[in-house]
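The complex appears here minus one protein chain, its other protein chains still in place.
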Amino acid sequence: MTGNPLRIETSGGVLVGFVVLAVVVFELRTVLGMLFGIDVSGVVYFPVALAVLVGLLVAENALRSVGSKEG
Amino acid sequence: MNEGMVSADDGATHGDLERSVSAPPDQADVDRTLSHEEFDPKGTLALILVYFAILVGMWVFMYFVEFLGNGLTVVG
Amino acid sequence: MSTGSGAATFVDRYPEEASIVRQAFFVAFVAFGLGALFGVIQALHRTDILRFIPSTDYYTVLTAHGVLLVIVFTIFFLVGLFQWAITRSFDRPVEDIRITKAWLALMSVGSVVTGVTILLGFVDEVGISADVLFTFYAPLQAHPLFYAGLAVFLVGTWIAGADWFRSWLAWNAEHPDDRIPLQAFVVLTTMLMWYIATIGVAVAVLFFLLPWSLGLIETVNPLLTRTLFWFFGHPVVYFWLMPAYLLWYTVLPKIAGGRLFSDPLARVVFVLFLLLSTPVGIHHQYLDPGIAESFKFIAMTNTMFLLLPSLLTAFTVVASVEHGARQRGGTGLFGWLRALPWRDPAFTGMMLAGLMFAAGGFSGMINAGMNINYLVHNTLWVPGHFHLTVGTAVALTMMAGTYWLWPQLTNRRLYSRPIGLLQVVVWFGGMALMSNAMHVSGLYGIPRRTAEPQYQGFDFSTAFGSVAELNVQLAIGGTLLFVSALLFLANLAFSWGNPTTSGLGQTLPPALSGPDDSPRVLDNMRLWAAIALVLVALAYALPLGAIVADSGLFGPGGDAYPVTVVLNSVAVTAERLTASVGATLADVGGVLEVIR
Partner (left out) sequence: MHIHQYEKLWLGLSLLLIVGFVATVTYGAVGTPAISMIGDDGDTLNPNAIDDHPEFGDPGVEKVGESEYAAYVVARQFMFQPDPIVVPANTTVTFYVTSADVIHGFSVVGTNANTMVIPGEVAELTVEINDPGEYGIVCHEYCGNGHHGMEGLLKVVPADEYDGGDAE
């Protein structure tokens, strides 16, 4: 799709995607607790979830800069 | 007749900054022009089927597990 | 003045109308700021994170929060947006600007009177208060100015509607064969719904509550005024929602780079809202004694069918956005989502609002399910629900819409789009936290509308986690929302400092499937209004008749509260005194504090 003047890739999509993913991950604990009766301690869950999310963000960022160098 | 179109120009001349974050430029430049007949919103259908599945699943859980399992049912 | 080569904006073409829109938005955003402040005070107070007001004042805060946000903020934004939509889509100035100014003034005066009456509740010595919450259920009684202000406000909205219908008639005389433009169609159907809905609250306020607060009548029938309130109280939620729908149907596809998927189906949706919004109010009264189960069942089926227009909207709006993405070169089953303008706060705000609405739709389905209502009735689940719907689907769309409309109304660019993007994203995240905590708390039985949901005799049992943790979630969420509200207001305020620029005009593209694809009968406002009235009569004649037959037009007796407490039995005196001693001491303490 190169050459399409309308196609503008921005980091806005990454930010929004990240926040939506964060909310989904956050709700996952509620789903585990309410639907499956699995009580994961918030003190454990939230730091781990946050670490995973930040890891994903860093990885995504690294991949994107590699991609743009190649492209 | 489209309703009260102001002008054909849509702010396309404001440079990349404007364009990347604001409304897209004039639709005369579009990559593809899709009419109602040739446009199948299959992505929308997929998304909404996922939503449908979530709704049904959550409803069943809320009604039959949370509500009916909640004790002290009002019977009269 | 710097120049661009773009099109003329709304303010270029209709400066007087644009001024009206800006004024309406100004009142809306002042109310929004105050309402948000009262919101964060509650979030911190009821969770016992930070308390700096006495719990007895919590209900003044709650009343102000509710009335300022869902009456003043939403409805002032609505009239501003609708004035823009009518003028823009008919492409003609208002018939008489004096009338337009008059209704805006009436609405503003009414809002100020009601608002000030509520806020006087903080000043005990004045003896004026209206701590009756947004729902003002009798026999709790507010100062007459509270009801009088509401009445003046309502009359203002009625004249606004008449003003728009007048524009339609004038336009129609010149364009007898044209279809009503979609934006005007939304305004007209919504206002018809509003006229029908406000019958209930107008009767309650003018015939019962206002005369009663003035001492002209002795008693009111609490069940009757409550039922009349909900006659209005459900359609009003759709009244809040319709501005958001207007933006989703007519502006969002454009921002996405696409076109509305189906104009005919949009018309069907708005007709369905007109028909079904009102004969459902009894679903707020599923647990009311004095209303037969059969009436509740009818309200339940009507409510479930009212899901249909929203479900159809979900498809049409998402399909319109997908059309934009595909035109921008998006591909794949889900990959097209990446080709959307996510850096635009107007676009992202509306999309996130729509996503939250999908979640709020689910909790609304639970609320609507007659017997399952026992599980969630009056728990924190309910505010959890409506903070997703009116608090996000509506409020966030209004904020996002403002980002897009702002240059059209002022010829000035927005101060900062990145801050705008941050703002909508923070709102989304904050609401996710707060609303999740509220829904879960509700399922544990924690009630809404209370200053201290911490009880002496028992604890709430939790399926997972703890109540303390939910409180923290709720408080963090509420704080984020407040921060987001401040970001929004600051961004707008700083935008006034931008220089005016010409050529910021934006156009709205025609629908893929235009109005000519739909039958003309859809534009027959008289027909739909008549059918809507018949449906309302069918749903309400019998329940209202039964209530009046059972306990009379003015009820079986009883006093107004707050009043001088007249104890009529020695037996209960001791108990009541013991129970109220704490509250009284707190009051006395407060008075002493002030006197000192």
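All chains are identified by letter, namely A, B and C, in their written order; residue positions are counted from 1 within each chain.
In the analysis below, contacts are C-beta pairs under 8 Å (C-beta built on N, C-alpha and C of every residue); 3 or more make two chains touch, one makes a residue touch a chain.
Source: prediction; values computed, not measured.
**Student:** Where does the absent chain make contact, in terms of the chains shown?
**Tutor:** Per the touch rule above, the missing chain touches B, C.
**Student:** From the listed residues C:Ile159, C:Leu307, C:Leu422 or C:Leu533, report the one that touches the chain absent from this view.
**Tutor:** Of these options, the touching residue for the absent chain is C:Leu307.
**Student:** Among C:Pro181, C:Pro235 or C:Gly555, choose the residue that contacts the chain missing from this document, as touch is defined above.
**Tutor:** Counting the whole complex, the residue in contact with the absent chain is C:Gly555.
**Student:** Which one, C:Thr9, C:Thr74, C:Asn221 or C:Asn411, makes contact with the chain that was left out?
**Tutor:** C:Asn221
**Student:** Of the residues listed, C:Leu274, C:Ala451, C:Leu504 or C:Val536, which one is in contact with the missing chain?
**Tutor:** C:Ala451
**Student:** When the complex is taken as a whole, what residues of chain C touch the one chain not shown?
**Tutor:** 55-59, 62, 131, 133, 137, 139-140, 221-223, 226, 261-262, 264-265, 285-293, 296-297, 300-301, 304-305, 307-308, 311-312, 315-316, 319, 365, 368-372, 374-375, 377-379, 444-445, 447-453, 455-461, 513, 517-519, 546, 550-551, 555-559, 561-562, 568-569, 571-572, 575-576, 579-580, 582-583
**Student:** Across the whole complex, list the residues on chain B that are touched by the chain not included here.
**Tutor:** These residues touch the chain not displayed: 36, 40-42, 44-45, 48, 52, 55-56, 59, 63, 67-68, 70-76.
FYI, only the chains that are shown with their structure count from here on.
**Student:** Count the C-beta contact pairs for A-C and for B-C, then tell me which is higher.
**Tutor:** B-C
**Student:** Whole-Å distance, chain B centre to chain C centre, using C-alpha means?
**Tutor:** The separation of the two C-alpha centroids amounts to 22 Å.
**Student:** Roughly how far is chain A from chain C, going centre to centre by Cα mean, in whole Å?
**Tutor:** For chain A versus chain C, the centre distance works out to 32 Å.
**Student:** Where in chain A do residues touch at least two different other chains?
**Tutor:** 1, 4, 6-8, 10, 12, 34
**Student:** List, in ascending order, every residue of chain C touching at least 2 other chains.
**Tutor:** 257, 327-329, 337, 341, 343-344, 443
**Student:** Within the complex, which stretch of chain B touches chain C?
**Tutor:** Result: residues 1-14, 20-24, 27, 30-36, 39, 41-44, 46-48, 51, 54-55, 58-59, 62-63, 66-67, 70, 74 of chain B touch chain C.
**Student:** Any idea which chain C residues touch chain A in the complex?
**Tutor:** Counting only chain C, the residues touching chain A are 257, 327-329, 331, 337-344, 348, 351-352, 355, 421, 425, 428-429, 432-433, 436, 440, 443, 463-465, 469.
**Student:** Which of the residues in chain C end up touching chain B in this complex?
**Tutor:** Spelled out, the residues of chain C in touch with chain B are 4-8, 13, 88-91, 178-179, 181-184, 254-257, 259, 261-262, 314-315, 318-319, 322-329, 332-334, 336-337, 341, 343-344, 346, 358, 361-362, 365-366, 369, 371-372, 374-375, 404, 417, 443, 503-514.
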